[in-house]
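After the structure tokens below, expect a handful of questions from me.
Removed: one protein chain of the complex. Kept in place: all other protein chains.
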Amino acid sequence: MKNLLELNSVSVRFSPDENDVIDNLSFEIKKGESLGIAGESGSGKTVSMLSILGLMPQAILNGSAKFDGEELIGASNVVLNKIRGKRIGLVLQNPFTALDPMLRIGDQISEGLISEGWSRRNAKNHTINLLDEVGVPSPKERFFDYPHQFSGGMRQRIVIAIALSQDPELLIADEPTTALDVRVQKQVMQLIKKECLDRGMGLVLITHDLGLISNYTDRVLMMYAGKIVEDSPSKKMFENPLHPYSKGLIDCLPNLNVDDQKFLTTIPGNPPQSNDFPNGCRFHPRCSFSNVDCKVIDKHPPLEKYKWGSSGCIHVKELF
Amino acid sequence: MSFESIKNISLYIIQRIVLTIIALVVLSFITFSLSYIVPGDAALVAAGPSAGKEKIEQLRVEMGLNLPFYEQYFVYLTKLSRGDLGKSWFTHQPILNDIKDLLPASAELVFFAMLFNIIIAIPLGVLAATKRDSKTDFSIRILVMIGAGIPIFWLGLLLQHFLASETGLFPIAGRLSFSNRNFEGSTGFLFFDSVVQGEWGVFWDSIWHIILPAFTLSVLFIAVITRTTRSTLMRALEEDFITLARSKGISEYRVIIKHALRNALVPTVTILGMQVGWMMGATVLVEEIFGRPGIGKYAVKAVTQSDIHGVVGVVLIVGIIFIFSNLIVDIVHLFLNPRLRKNSIGNL
Partner (left out) sequence: MFKLFNYLRSPIEKGAMIFVVFIVFIALMGSYLAPHDPYEANFKNTLSAPSIDYLFGTDAAGRDVFSRVIYGARLTLATTLFVIAIVAIIGIFVGIISALSGGVIDNLLMRFTDIWLGFPPLILALGFAASFGAGMKAAILALIFTWWPNYARLSRALILETKDKDYILSAKAMGVPNLRIIFSHLIPNAFDVLFVQISLDVAAVILVISGLSFIGVGAQIPLAEWGAMIADGRSASKAWWVVFFPGLAILLTATSFNLIGDVLRRELDPTLSKVKNEKPS
């Protein structure tokens, strides 16, 4: 099956004299696949996805990112606009700032369609159906309402409706539930999952919440300091992580079943900034399994296939 | 529109109207105080140099000058409500009539200056914001700095010298050419009257005459609005909803104009509204130089003639225009910003 999205050695930096925030990133997503990109804040998860779509104007990109064979990096706005919205939909993190406060939500949803040439009436009808589909009550009336008239959960549904409006093949959801209450989180995630299944859309779920990864994705990329450290099927990763970092994060999850867990496990230290990446393996200073080898290799280890996935740890064979 | 929002809008408007009335009262108090504290004896001046003591006393009683401050103020207010601003000492006309005659000229000037402002400043601001940190942005910012630093009257003199006296591209002074000097309109607004009467010659003549003065007046304000538009637009472009708008694959033009600019214009419109008052105050500078009639010039003449009532009349009228334009801006704000229709009045 042809890759829907294929990144090859993509690197991103925000200014010519700064370091790469992500460098040499490579992975593929197949049609209909649901991929999770997980990691701590600052790992480069959001930058990787948004910058290749041209949504970070100050970003300087290198490498290749192909969507259905078409190159995105360096592409003109005209080319990108054919893909954005129509073939890739985006759900952002903060529903309180993602919607234009000055425009009615109905207009914001139908905007993409109208720019494609749909008539106002058809766009409106389609929008009302969408609102219904994502679970906004009284869609006909609420078409004319403004964002501030909706709760956070409702606003996020509207954002999802916008992402779905032009019937894309891939949905990118960047921390879609972080700003919401736990109960609402589940509703929104169920909605996303349902839509992807019904429409045969691929999903890229960017999140730091491992629980979401395990429930809603088939495959996961663990990112650390701008690099992918593990690429495995989600279920397998939880049972059997292939990288110390993944293992560390999973161990961090508090376990209600274990009676003798006295202290919360953490990974000591903090993730490094892009101007201060450690030599060798970027994770080694915080890794409980590291040894001298991890420091002296001349760059961060690339992903190597291992068992059911890929790992970026040079000791993977001994450890896992 | 729901009942809730109608109620909120009405409350908002009522609150604004109450504030407007209070402002008008304060304004009248100030203008009255100004005329009250003029040194010298008004009765003496009114009576003339050869009047006897009795006549002066009689006038004093007639003019109500022996009454205490608050009673005089009350008399003043009653006169105002009838539109009686007193009589001008140098035109011997009721001041209100004088001002009514001259107001259209000043208003036209402000209108065209505002027109130049909007047409020039907003596109410049958009250009500077979208081409941020480029050479274009830099040149625009420099132009803005100079525009904000140039004295209006000096600029007027320069333009008049180079574009009118030396080259004859524009007329040197006046509202109309000598040949059209007898044109009489019904409202006093030349542009309106001339069209209504079908006198297209007069119409184009008045346009030719207003370009230089209106432009001179507008330069300072263009600088401010360009700067404002640039910064509000830059701020708007950094918002999340702009990223989302781009992700829909709509044209960048749409993103900037329909989303970013619409949000950015709200504070800009507020400032535009406030500029109306400033402009009315500044017309005098331009009227002086380009020999145009107007209330500014009238006020200056009144000052030199020690006609306190004339000056105070102008202060009052300009103040009223200022206060009302603020009210209008507030109401327009209401329609521009949907959030105001819902929020309770407290956070305004």
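First chain written, first letter: the chains are A and B, and each begins at residue 1.
Everything that follows uses one rule, which is that a residue touches a chain if its C-beta (ideal position, glycine included) is under 8 Å from a C-beta of that chain, and two chains touch if they have at least 3 such contacts.
Source: prediction; values computed, not measured.
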Candidate in contact with the missing chain, chosen from B:Ser81, B:Thr167 or B:Thr304: B:Thr304
Sole contact to the chain not displayed, among A:Asn24, A:Thr46 or A:Asn81: A:Thr46
Omitted-chain contact residue, chosen from B:Tyr73, B:Phe192 or B:Trp278: B:Trp278
For chain B, the residues touching the chain missing from this view: 19, 22-23, 26, 31, 34-35, 37-39, 133, 138, 141-142, 145-146, 148-154, 157-158, 161, 165, 220, 231, 234-235, 238, 274-275, 277-282, 284-285, 288, 296, 299-300, 302-304, 306-308, 311-312, 314-315, 318-319, 322-323, 326
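Just so we're on the same page, only the chains that are shown with their structure count from here on.
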Whole-Å gap between the CA centroids of chain A and chain B: 53
Contacting residues of chain A [partner chain B, same complex]: 50, 53-55, 77, 80-86, 88-90, 92, 94, 97-103, 111-112, 115, 146, 148-149, 159, 162-163, 165-166
Contact footprint of chain A on chain B as seen in their complex: 239-241, 243-252, 254, 258-259, 262-263, 266, 336-339, 342
